[in-house]
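The complex is shown incomplete by one protein chain, all other protein chains being positioned as in the whole.
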Amino acid sequence: MANAQYQRDLLNESGAEMLAICTSQLEKAKDAFLNHDSDLAEEVILNEIRVNALDLRIEKSCEKFLALYNPVAIDLRFIMAIRKINFDLERIADHACSISKYVVEVDEKISSHLFEVLQFQKMYDTIVKMLDNISEAYTNKDVKSARKVFKKDKILDKINTDSFAILEIEIKKDNNIISEALLLFSVIKKMERVGDLIKNIAEEIIFYIDAEVLKHKKKK
Amino acid sequence: METVIEQIPLDKTIDPSLKKKAKIEVKDIKVWYDDFNAIKGIDMDIKPNTVTAFIGPSGCGKSTFLRLFNRMNDYVESFRMEGKIKVNGNNIYKKKVNVEELRKEIGMVFQKPNPFPKSIFDNVAYGLKIQGITDKQLIEERVIDCLKQVALWDEVKDDLKKSAMALSGGQQQRLCIARTLAVQPSIILMDEPTSALDPISTAKVEELIFKLKEKYTIIIVTHNMQQASRISDYTAFFYLGELIEYGKTKTIFTNPEKQQTENYITGRFG
Partner (left out) sequence: MNNIQKNRLKDQIFKIWGIGCTLFALILLVFFIGDILIDGIMRIDWGFITDLPSRKAEKSGIYTALMGSIWILLLTTAIAFPVGVAAGVYLEEYSNKNKLSAILEINISNLAGVPSIIYGLLGLEVFVRIMGLGASVLAGSLTLSLLILPIIIVATREAIKAVPKSIKDASFALGASKWQTIWNQVLPASSGGILTGVILALSRAVGETAPLIVVGALAYVPFAPESPMDEFSVLPIQIFNWISRPQHGFIENAAAAIIILLLITFIMNGIAVYFRNKWQRKLN
């Protein structure tokens, strides 16, 4: 079964590669948005091609593995998990690309006051930590690290829920900030979505390693 | 001579599903060939009307264990065993048990198709002949019925007097199954029944096993793990004479309890 093992290892590496690329895309996009850095934003947009290519490659490898090697038990769960993780990572990269497009298309820089009031930095930091947890969980096949993201996601949810009320107040204070506010609102929504996607990835990793299905269950 | 399982008189062609369901209990079975401890203490319960697959690497004792159920190991001089095998509560290894009666209840299909060098009809009728049944009509009905059950009837109905040796490998194996069915057993043992057959014949035999499950309890030894996962309800994994894991096939192949089992089914050893 050496061939199957080899293919499986390759697939594992591709998964790690995808994780790394999408993480970096998201981080760059957030930096570009925070600092209104259009050069960085362009880089993210251009890199999207690489992400899509890797996504297709992984899909094809999974199909081949299923057809040729009849995986069962842990191997089967691995293939099932990798496909879903891949799908979610691709969508995270998509969000990163959209955020970058905002930076390129909109000229004005967003005021730091708004960022502060909406706890944008905290959201940003939380997501970075969640991505670290996932990376660790994936690389070390460690369920504990994966579980850490569930609590963090609640932070993101709260910031997202609060943002509507906060932006309402700020807009009433000063009408001119409406376009900034709408933009920021949009990005915060996207970040909350990214948090959800990271949570999905954590569930898939736990399924793969422990054969425990967490979808639709109450998380600890 | 004591009979192990209550027999319904065979002068009537009776729907086998009316027979008693055969429940099998294995209690602490150990087997030696001279000094070699081939089976080291196995407990197992097999439910009626299920297909149970025995898997494991070569030489782990699966075939030896299978042959315990119809006492075919008795013919090996160095064979020695301890423990009990109960079919419907009766220990089949008690001294008073009539082995020939036992084998009418528990039939066996072998790895290499082994039809007798006789006609197709005589092959299937043999089991009835040795029981002293002479009712020609009964025999003919039973032969036709069994050939139909194994989906061989259409292929051979034009010439039942043809020699069985002229059939293809897959047909011969189905004939051997028909022959076993003719004596109306409640349990059928199969020792790698498709390992000598081509993929199409294998598929036909597997389809047959799936159909037979309704009326019989089937135990099948197989080297082919995909076969085990395709057709069995329960799977038992053997290694070096021990039963490592036994459970629902679905569980064994998605999330086995023992690491050894997982290593074997994912091909990491064996």
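Chains: A and B, in written order; residue numbering restarts at 1 for each.
Criterion: contacts are C-beta pairs under 8 Å (C-beta built on N, C-alpha and C of every residue); 3 or more make two chains touch, one makes a residue touch a chain.
Note that this is a predicted model, so its numbers are computed, not measured.
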Touched by the hidden chain, restricted to displayed chains: B
Hidden-chain contact residue, picked from the options B:37, B:88 or B:131: B:131
Selected residue (touches chain absent from view) among B:28, B:82, B:100 or B:198: B:100
Option touching the unshown chain, where B:60, B:108, B:152 or B:187 are the choices: B:108
Option from B:120, B:139 or B:176 whose C-beta touches the chain left out: B:176
Residues in chain B touching the chain absent from view: 70, 72, 75, 77, 100-104, 107-108, 110, 112, 114-118, 126-127, 129-131, 163, 165, 176, 179-180, 183
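We adopt the following convention: only the chains that are shown with their structure count from here on.
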Chain A and chain B, separation of their C-alpha mean positions in angstrom: 54
Residues of chain A defined as touching chain B within the complex: 1, 4-5, 70-77, 211
Chain B residues within the chain A interface of the complex: 225-226, 229, 253-256, 262, 265-268
